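Before any comments, here is the structure.
One protein chain omitted, others in place.
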Amino acid sequence: MIGPLPQSVVPAIRMEGIDKSFGAIRANRGASVEVMPGEIHALVGENGAGKSTLMRILGGLMKPDAGRIEVNGRDVTGWSTNGAIAAGIGIVHQHFMLVPTLSVAENLVLGCEPKTRGISLDYKRAADDVRKLSNETGLVIAPDRLISDLSVGEAQRVEILKVLFRGARILVLDEPTAVLSPPEVRELWAVLRRLRDKGDTVVLITHRLDEVVEISNTITVMRAGQTVARVKTSETTPAEIARLMVGREVSLSAGKRVQPSGRRTGPQPDQGLEARNLVVVGSRGIRVIDGVTFNVKPGEIFGIAGVEGNGQTELIEALAGLRPVFAGEILVDGADITRRSVAQRHEAGVSHIPEDRQRRGLILEYTVANNLILGVQKYFSRNGIIDRDRVTENATRAITSFDIRPPNALLAARALSGGNQQKVVVAREMGRGFSVLLASQPTRGVDVGAIEFIHQQLLNARAQGKAILLVSAELNEVLALSDRIAVMYRGKFAVVMPAAEASEEVLGEYMIGTKKGTAA
Amino acid sequence: MTASSVTEGTKPTFAAAPWRERAQEALIPPLVALLVALICGDLLILSYGQSPAGVYRLLLEGTWGNAYGFGQVLYKATTLAFTGLAVSFGLRAGLFNIGGESQLAAGGFGAALVGLALPVGTPLILALLVCMIAAGLAGGVVGAVPAYLKTRFGAHEVIVTIMLNFIVLALLNWFIAGHLHVRETLHTPEIHAGVLPRLADINPRFHGSAANLALIVAVLVALAVWFYLFRARGGYELRAVGLQPQAAEYGGISVGRVWMRALTFSGVIAGMGGINYVLGYKHYYEDGFASGAGFLGIAVALVGRNHPFGVIVAAFFFATLSQGGLAIHAFVPKQMMDVLQGVVIIAVATAVPEVRRILRSARKRSDA
Partner (left out) sequence: MNPISFLTQMIRIAIPYLFAASGGVVAERAGIVSLTLEGFMLSGAFAAVLGTNYSGSPWVGVLCGILGGLIFSLIHAVATIRYRADQVVVGVAINLLAIGVTRFFLKLFFASSSNSPRVAGFGGNINAAGFDNPLLWLGIVVAPVMAFVIYKTPFGLRVRAVGEHPDAAESVGVSVPRVRYVAVAISGMLAALGGVYLALDQHQFTDQMTAGRGFIAISAVIFGRWDPIRAALACLLFAAAETLQIQLQGSHAIPSQFIEMIPYVLTIIALAGVVGRAVPPAALGKVED
């Protein structure tokens, strides 16, 4: 699959055999990438494929465990951030690296400040430089504004300006469009094309295929920490890239069509989960959820697709009681739980697999046994005292039936692999009595075996007549499991459709906002 | 990968605690600190032209080597156990209570006030109970203020408890100096009821030492704290909040309520420490009696690794240092022990994260 390269041109970036592990997780295993000068190169792969790690190594933010890095033909393996900056590498991080309390100009010159008379910061020159660079690149922003006052799109402009200001000729952008509106995306493309045309090299990390096809010259595909292909954009199709990313034909309806046993006739109209005109206000006073209405019936999986950052996290948190609801109502089996606490929602039958198991879903220092009672500790105690026999018995049962490894109830959750940690969460949330399950990114960062296992658990719960709300960044996961699918775009449902009518192409258009539908 | 290490046929161990690693993480830092302290101690003793071995022997003889010295160690350890337990209880919920100083003083003041108010001849058990409750209540009130400000306004408890130390101590000083003191002194009159028996009343060998039955109360409080933290649902929730507040919140635990409870009870425990001096030793409240014991509680909690039983051991250690200073004073100034206290705290605080990092990376290597 690796295409032939002209021998005469020295690649701008050449990384070979890169290994990098974080504990039990091997983010990169023998990954390689080769980028020619003056091209826009897309580095694609699913979440957790190791793209960001590879680029962080390139930027000197972490050292590889093994492998070799060359920039413009020079071996720079294991260099520092400063070395990377000096060599003209500029990384625009997914999470902005901007100091919110400083102005645009101050952020730009941080680390390479112009001085007057050797002591003081030449702020005027900094501001002038910003304006000059703005004019050259078309990235317009007032130098005196505070970062905390900027919109996300503006902050990203500052990020790009920042690396250009440092003389970057090789730009790496990590998921730059995840937070942008369509006009902002178009603007970004224009800027990147202009940079390429004047000879700069651009590496775009993304998992969005439409972008790849639209903007890139060459594509490197990563899967599970390895490089699986390097192709010319003009010589491939989105379907082929998708196949390479996932590693198999994207099958759209794996084993789903199991009819829920005997419940089809049953469900009362007010059973399951219902949200009416839900509004959630975010930290900046913006409506991150802006009037969402939907219901999830018993025995149904309702999938929510969408580019991350369009309100999915906030929606799940609001439903789970972790985020205040500004307006609207949430009902579970007909009961209004809008103002209830997390614990009261548990009682009402809400179970929740959170998107971030390490931060929310588990107490990493607690043992597996103790993690298996988090949220239900009340039922494992009598007169305020924890019943340790029942805790152990519960753990033994969960470890056996969910095949949690190593099978030791007294091990700290921290010591488990990501997949096994997730099994602990799933075992706990499915092990209690519930009627509604909120499953957010249930298979993120989990190995293949565990993914299938967790999918099977979700389908079993569906068969048992549970109402399941599934949020996932993996489009094929949503497509494979859901009965109905909604696409979230900027805090609203762009469309709700039966899964049978959905496909990656159809959903993709709603996800990027080029197509708007009415919520069905 | 760890999963594959369990082969078919081996019996799964459903409940085997990794004791060794936890013991290493808990015990190495204090041992490192002890070593550093010994080296510093040697240097200080040598700077005074004395022999370290001789001074250390003197130190041990004057503390653990005779009944009086040991009694004094017990007495000093009692107060430190209370303040250490108080700090560690807060830390288990992720909150740093630096207000032990003023909570201890307030507790002593509360006990003395009630002891003065009770009529002479109140049955001992009743008087003790009422005085202890008063001590705990007074400390609890001081602890509840930062708890409320933290929960309601998000004011950082470290700064608030420090500031409260000065405010409460000034208030108590005003009470004593302006209203309640015995002429020419800065203490209250002797209490009428609620005197805790001294150890010397039970075993005459402790004659002259201040050790009293507050020691038993301290041990009981340590047991209660242990039971609460590791056996009760409240403790499960409290530790969850301390380790990962967001996960606790997800588990339906009210973080604010746990903070309220943890800091208030931290204050209660520190306040109860006041009985050691007021009910057990002097039988009156004296301005400034708590001086230093509150801050030292931080050291005790740190060295005791926030475990109630570790705290008791650490309290003995610091009490020995303090009493040992008196024992060696004829040869090396007792102020040497003030230096060593600081050295021990810095060494433990530094070694704890470092040892954890080293052990974890070693474990990772052996897993790979």
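Chains: A and B, in written order; residue numbering restarts at 1 for each.
FYI, a residue touches a chain if its C-beta (ideal position, glycine included) is under 8 Å from a C-beta of that chain, and two chains touch if they have at least 3 such contacts.
No experiment lies behind these values; they were computed from the predicted model shown.
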Hey, which of A:44, A:98 or A:202 is the one touching the hidden chain? A:98
Sole touch to the unshown chain from B:24, B:66, B:122 or B:173: residue B:173
Touch assignment to the omitted chain, from B:60, B:117 or B:158, lands on B:158
Absent-chain interface as seen on chain A, which is shown: 59, 61, 80-82, 85, 91, 93, 96-102, 106-107, 109-113, 115, 119-121, 123, 162, 166
Note that chain B touches the absent chain at residues 44, 47-48, 96, 98, 149, 152-156, 158-160, 162-164, 166-167, 170-171, 173-174, 177-178, 295-296, 298-299, 302, 333, 335-343, 345-346, 349-354
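By definition in this document, only the chains that are shown with their structure count from here on.
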Rounded Å distance between chain A and chain B, as computed from the means of their C-alpha atoms: 45
Inside the complex, what are the residues of chain A that reach chain B? 21, 23-24, 320, 322, 341-343, 345-346, 352, 354, 359-367, 369-370, 373-375, 377-378, 381, 384-386, 388, 392, 395-396, 399, 405-412, 415-417, 420
In the complex, the residues of chain B that touch chain A are 1-3, 5-6, 12-18, 231-234, 236-237, 239-240, 243-244, 246-254, 364, 367-368
